[in-house]
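Have a look at this one.
Excerpt of the complex: some chains, original placement.
We just call them A, B and C in the order they show up, numbering each chain from 1.
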Amino acid sequence: MTKPLLIQGATVVNADREFKADVLCVDGQIAAVGPDLEAPAGADKLDGSGRYLMPGGIDPHTHMQLPFMGTVTRDDFFSGTAAALAGGTTSIIDFVIPDPQEPLMDAYRKWRGWAEKAASDYAFHVAITWWGDSVHRDMGTLVNEEGVNSFKHFMAYKNAIMCDDETLVNSFRRSLELGAMPTVHAENGELVFLLQAEMKAKGILGPEGHPLSRPPAVEAEAAQRAIAIADVLNVPIYIVHVSSAESAEAIARARARGQRVYGEVLAGHLVIDDSVYRDPDFVKAAAHVMSPPFRAKGHGQMLWRGLQSGSLHTTATDHCTFCAEQKAAGKDDFSKIPNGCGGVEERMAVLWHEGVNGGKLTPSEFVAVTSANAARLFNLYPKKGLIAAGADADLVLWDPAATQTLSVKTQHSLGDYNIFEGMTVQGKATHTLTRGHLAWADGDLRAVRGAGQYLKRAPFAPQ
Amino acid sequence: MTKPLLIQGATVVNADREFKADVLCVDGQIAAVGPDLEAPAGADKLDGSGRYLMPGGIDPHTHMQLPFMGTVTRDDFFSGTAAALAGGTTSIIDFVIPDPQEPLMDAYRKWRGWAEKAASDYAFHVAITWWGDSVHRDMGTLVNEEGVNSFKHFMAYKNAIMCDDETLVNSFRRSLELGAMPTVHAENGELVFLLQAEMKAKGILGPEGHPLSRPPAVEAEAAQRAIAIADVLNVPIYIVHVSSAESAEAIARARARGQRVYGEVLAGHLVIDDSVYRDPDFVKAAAHVMSPPFRAKGHGQMLWRGLQSGSLHTTATDHCTFCAEQKAAGKDDFSKIPNGCGGVEERMAVLWHEGVNGGKLTPSEFVAVTSANAARLFNLYPKKGLIAAGADADLVLWDPAATQTLSVKTQHSLGDYNIFEGMTVQGKATHTLTRGHLAWADGDLRAVRGAGQYLKRAPFAPQ
Amino acid sequence: MTKPLLIQGATVVNADREFKADVLCVDGQIAAVGPDLEAPAGADKLDGSGRYLMPGGIDPHTHMQLPFMGTVTRDDFFSGTAAALAGGTTSIIDFVIPDPQEPLMDAYRKWRGWAEKAASDYAFHVAITWWGDSVHRDMGTLVNEEGVNSFKHFMAYKNAIMCDDETLVNSFRRSLELGAMPTVHAENGELVFLLQAEMKAKGILGPEGHPLSRPPAVEAEAAQRAIAIADVLNVPIYIVHVSSAESAEAIARARARGQRVYGEVLAGHLVIDDSVYRDPDFVKAAAHVMSPPFRAKGHGQMLWRGLQSGSLHTTATDHCTFCAEQKAAGKDDFSKIPNGCGGVEERMAVLWHEGVNGGKLTPSEFVAVTSANAARLFNLYPKKGLIAAGADADLVLWDPAATQTLSVKTQHSLGDYNIFEGMTVQGKATHTLTRGHLAWADGDLRAVRGAGQYLKRAPFAPQ
């Protein structure tokens, strides 16, 4: 049991408003929020004056300890969540990804085991990579017994985990029945497959071939298809890592029809453009290979506008750290470069700097897109995503005046590259609490291996 | 001082979530929200089981006691706010409308005097109907000393209160400077003027000429113009009574560009169509004459979609009750029919029935569009629009199972017509509290003349 | 060799303009167009005063003599083209539809044989229903040797002729290489399959289940997918039978990006709505079963707007006549009703009446959407689709004052139902010439079995 902690004098920021208040944390929960609270006996105090106190960040899209080609990503559930805490993020939603034909429950249990070492709370989306009676049944078990209320569908990665329209349609239908949220990685896998072959036939083998084989229209097609299927089946849908203006517009169009469509955007897609793939240094270019790729200048602006207007809802990172040695597998063929970049530690700072300092978001909107919206969409709210009595004491104390320069040299992630390298941002998490434990305090990382809890998420009303 | 009141066992609904809790009201404010609260000594209790407890409605667009052609609307500030309370609405924002050349402060003081008899809280938008140095100065006084943070602009009503682009541009600029929100009645007055003349030249003199002289494109033009001017001047803008698909789309397009545009929709426009103007009974047809007019079927659906997708934000009524005798002034010329309809009493029930029962809105979204959004946009939040400790005890207890049939026979408004006549709705305000006073209780209206308070609204950050 | 024919005094209408001129036809071709032409010796004369002389209609979408379930459609290539001539249409483009795995050339030769009895000129789109090396090769043969420059892809009809994305992508790519136009029937076959099963599971077995299993979003999804694939591969694309507002908008959006997308609309979709499926008489309801189905009121208006604004280009019929006995195969299961309706004979009159008389199209625009645009898109222009010296003498003389009532009783098609039954239209083909032969003259049908010629169509510049 941690000692009670009283945070005094900060400006509390929730998604609906900001206000001056003290916040008292007891036994891992917020016990009180109000002016001039009295500290219980034995309580620690933390001075929040001149700072914002916000709900800890939720990163709804990470891949810690992801097995790939006989190896795994550099960050496991401990190092990854520790890095998250250092950046002000207190919960992640990771992915269980069964191989085709692998029973869902087997994969699920495997990932649950791996995640026990996490330092922050965590939950799982479960990917539907194939279809069959057991999949139908296991989806029910996951929702009703295991607290899973979202399923993931890869529309790309042909000959691997790509699911065809038949699987998509059946899984969406089943999700509706169970009260779970279907989510999609939206890229047309057939087009990617053809374009990769064509690039290679033309002799384009380096990382510059990566974005050429996955243009925005490839993403927009899949987004529109998933949205249309969801519309026909009357199920809500969440599009992960929306990277292009075209996809964002597809979501906005659907929402304007009244459809329940939600979009996630990655911190990287908001600030990095596709010039990185033309870097002559393979290591640098390859370090940016992820899907969807970084886009031409201009797309980022449309993603910001989506966050501003409410047609995009959450920010994530798709944190998935392969090191240079692993990336080298695609030295002679860009299509073999393991896809993935880091960011779980930098997301909050990048969003604050570009969003709030840049005049695009108010502090309340910042809380909405980094925490509250994810909590609401995946049914973690109000335990997560809100500062109120009764909520988990997952908090970040934010100094809007402090500056920091993001770099691989100072990061806590075990990845060997930082896609935000050299970016100087104003605004910084000075303290992070996970269930009342001060896991990050003025540069001191006190993450506890295994302290994180698995978050069971209740389904929405099934239909 | 009213006695403390403990409302027990209801489902509290805020814009962000619903939860079971007791709510304790003391001295006109909410003292506590939580499970199993204890009643203070002498407190009354109210059983909320099986009901929703929501923030009282805010109607951001009413015209009580509006002077017109030597007469005034039937509802004054007492009867109008009493009717509001009977329907679950606890605050209104009315309009001060100076004549051209009339000093703003004179008009403002006149309206403040009229409003002293109100039974619920109230605030004022002030209309800018002309331009000059004194207007510039008085806007400053109103914002800085009188708690006005929104100004209204009529783009229609040529030769009366219509303001031209020069006034619009200057007033928007001044609003930005002061941190006030400009709002517009969006119809192109020159087109209305021409079309009215043409209808009459064709011999169309009855109420059916009213919608013909104000087609959707007339509204959309003005909405687009106001939005464009606001965009160029970098000032937020609020469009009152959006009635057509075209205007709603103009707002959605601007928001998709990241512009801060807000839209209001009237309960009537959501459920009534323009067939009413073809009623052979002049009294009925004339009773529906308001501007913008009711629209062809199909527009309503787009307005609902706007509320669902977040491109429209508030619901109002433009409550403005002229009786049959007054409407008869336009017996031989539709352009002389005083514009206005009632609704302040029915709005909440109509929105609940069509919105929540109809599957278009969740209860939280209902609270957002009937109360919380207006409170936030006009800076009344969190005193209004939220159930939380410290907020004003403006509350409505809602029975989702009760049905009622809306009718002029049972209404409390002094108007002699009910545009929702005969509509049976499920969902009903059983109790309404204004600052902790039970002003409506199971059919018993206990509104107190003069009990309402004027709401000073702080400006937003001026620029 | 027919005798020369001089048509005097008509208003000649081309897609670019109308003008008074005489037109001389010699040896199946237009020999001269001009004022006051002299008739050669032995020439017949036809008085065109008070009438329009227009290029004969081109119906780019028919299915004559289509084999189905051991039977064939009622109209064969003779009766179908004869009916066409009676309505002013002088060319059709029909479809060769190989079974999956059937060699393209075999199917092509079979259809060529069937078509030899045609009374008007004809060409073929060839459907790509599967993929393989021989398909790739045969596409080349068809383009380079057989005068085929367009290929059809069915995105619906799962477990039959539906082609998956892999086939689509490969065939589009091959089309580009050859300079041929890919075309698609746009409906998502997986969704149709699921929805059909669901309707039946709910006990909806009659024709009313047909539109419920193919809502507009099912069509829009496929249209968007095909457009996106074409965009990525940089190939033009032609969407057949656009029936819904959503599909039309998808085309318009793509065109606004500069993409070369073309849309076809059926006469039936322009004027008939989905109330037909709720007719209690199975025969009537089933007679309207075609895909995409007739739509709710409102869609037709958007299709007209597409023709007006140039985002839709051609009008067709999908003429495919199954009689009541054949339709009865689906008496207990709507999904077994053979899909298809007639219309090849009525298209021109319906388009004129609703389009030109209705103020939506000028006569030149009528020529564009009934003839010239199809000729240009499928490379038949200027031999077809234009009145100019050197063009084929395929002409229709049009009396804008004559009225006719469309009916199965007076039609020349062998179908036993007329979807335009009872519609009285003003405007009528009084004379139709095919290659200078007067095949329809004031109610006298003189169609000649086998007189029609196969139209070889050169490819566009291959890439």
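Keep in mind that, in the parts below, contacts are C-beta pairs under 8 Å (C-beta built on N, C-alpha and C of every residue); 3 or more make two chains touch, one makes a residue touch a chain.
Computed from a predicted model, the values in this text were never measured in an experiment.
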| item | value |
| --- | --- |
| Total copies in the full complex, given that 3 are placed here | 4 |
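Simple rule for what comes next: only the chains that are shown with their structure count from here on.
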| item | value |
| --- | --- |
| Chain contact graph, described as a line, ring, star, complete graph or other shape | line |
| Furthest chain, CA centroid comparison against subunit A | C |
| Separation of mean Cα positions, subunit C and subunit B [Å, integer] | 53 |
| Between subunit C and subunit A, distance of the C-alpha-averaged centres to the nearest whole Å | 50 |
| Residue numbers of subunit B (touch at least two other chains) | none |
| Subunit A-touching residues of subunit B, taken from the complex the two chains share | 15-17, 19, 34, 249, 252, 255-258, 304-306, 308-311, 360, 372, 376, 381-382, 386, 389 |
| Contact footprint of subunit A on subunit C as seen in their complex | 165-166, 168-170, 173, 188, 190-191, 194-195, 215, 217-218, 220-221, 224-225, 228-229, 231-232 |
